[in-house]
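As you look at this complex, bear in mind that one protein chain is not there, while each of the others sits in place.
So, chain A:
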Amino acid sequence: MSDFDRRSVLKAGLGGAALLAGPGIVPVRAAEWTNTPEPNASIRVLRWKQFIQAEFDKFAEQTKKFSEKTGVKVKLEAESWEDIRPKAAVAANVGAGPDLIIGTLDDPHKFPEKLIDVTDVAQYLGAQYGGWYPVAEKYGKKGNGWIAIPQGATGGCLNYRISHVKAAGFEQFPKDTDGFLKLCQALKKNNTPAGFALGHATGDANGWCQWALWAFGGKVVNEKNEVVLDSPETIAALEYVKQLYATFIPGVLSWNDSNNNKAFLNGELSLTLNGISIWTVGKNSPDPKQQEIAKDMDHAPMPIGPVGKPTEQQNILVYYGYKHSKYPKAVKEYIKFMMDKENYDAWEVASNGYVSPPLPAYNDNPVWTSDPKITPYRDCLKRCLDNGYAGDLGYASAAVMGDFVVVDMFAEAASGSATPQEAAKRAAERAKRYYQV
């Protein structure tokens, strides 16, 4: 399975290169990297704030190593995801600020003309390590060039309590949406409920709501970027989530990205969508209660809906450098250094598998199999669709997500403040306002 996928990725990502090399005539050679940073270069890097301290420490350590090796001074800063977005926007607008940002999702697609062309970095990494996941390529590419380099995804999987799922009558975690609903209903009956954020939670709420929409064949837009949200498939997804919502712990309408972590580690929640951070924090906690919870936890991919294929939405992290930087070559050198397998692998180990890799070649990192509980996070990018699906990434896709159009639609229908039909219609109208531009 893994070999097949890598081959298909190679076909998708490196088709052109393979053609140039000549099918079976000239072997594809290891990529060459000839960039040289500007003399006395100094860059400012703004990245997402860590959820796992060891991850950030390793990142900072490698940044220091980069400076020692290249002579490029790097000032590393960290902000929460939510705060990076406005800073990135302001930097793009005023032409000043960080030289390089490691932010989220399709932000670079909102201001592509302000960004350094990193096609050479992407091609080097792609050729060196056997190609990118198609979804990573979509996030990185604008037209034929690359405006961003995907760092990976803070993978989201289902976090569940093993004992509670068993008590609900499930020996194996369900793999389809029908079984998933039955599990949630049984958990509720046992007073060990599930809970998924339905407030304005950028990562968690968007993550599972987009999954639910796509799992039933619904989508915001079609391939021509025409809004097709008000559809029978969307209604089916809304009806399904309405049933799920009835099984949730109270209060999810107000939840942001941190609520489920707190509730889970407090023993009030048996099932939620999250990164690996709940388990990591629990495992390393001095609190015996949290350690017990971590021992009783496992992870699973989101179930597959009637469309018959995985439809996850993941929080992709992306490097993007600004044209206003005086040292674009140093910026590219830094990205290349941090993404080189040796460095990436060491960082991944420190993060305990917090970031799912964008290059399938990085899946052989022993961290992914060091504990079977980590393994489901490895393939997040293999299973996910981009947040502009089935259309393009850009201003409209970012705006629809930023304005919580899909989350609000599910919240309205689930809470009963609107019927599924009304909610879908309203959301479609909201989406049209962005896509009509």
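Going forward, a residue touches a chain if its C-beta (ideal position, glycine included) is under 8 Å from a C-beta of that chain, and two chains touch if they have at least 3 such contacts; residues count from 1.
Simple rule for what comes next: contacts and distances are computed from a predicted model.
Participant: Which of "ABC transporter permease", "succinate dehydrogenase", "CRISPR-associated endonuclease Cas1" or "Lactate utilization protein B" is the UniProt protein name of the chain not shown?
Facilitator: "ABC transporter permease"
Participant: Specify the residue from the set A:134, A:199, A:217 or A:306 that touches the hidden chain.
Facilitator: Per the contact definition at the top, the residue touching the missing chain is A:199.
Participant: Using the definition of touch stated at the top, determine which of A:259, A:280 or A:351 touches the missing chain.
Facilitator: A:259
Participant: Touching the absent chain in the whole complex: find that residue among A:213, A:227, A:339 or A:399.
Facilitator: A:399
Participant: Applying the definition given at the start, please give the residues of chain A touching the unseen chain.
Facilitator: On the chain A side, contact with the omitted chain comes from 85-86, 89, 92-93, 110-111, 113-114, 198-200, 249-256, 259, 262-263, 266, 268, 395, 398-399, 402-404, 408, 411-412, 415, 417, 426, 429-430, 433-434, 437.
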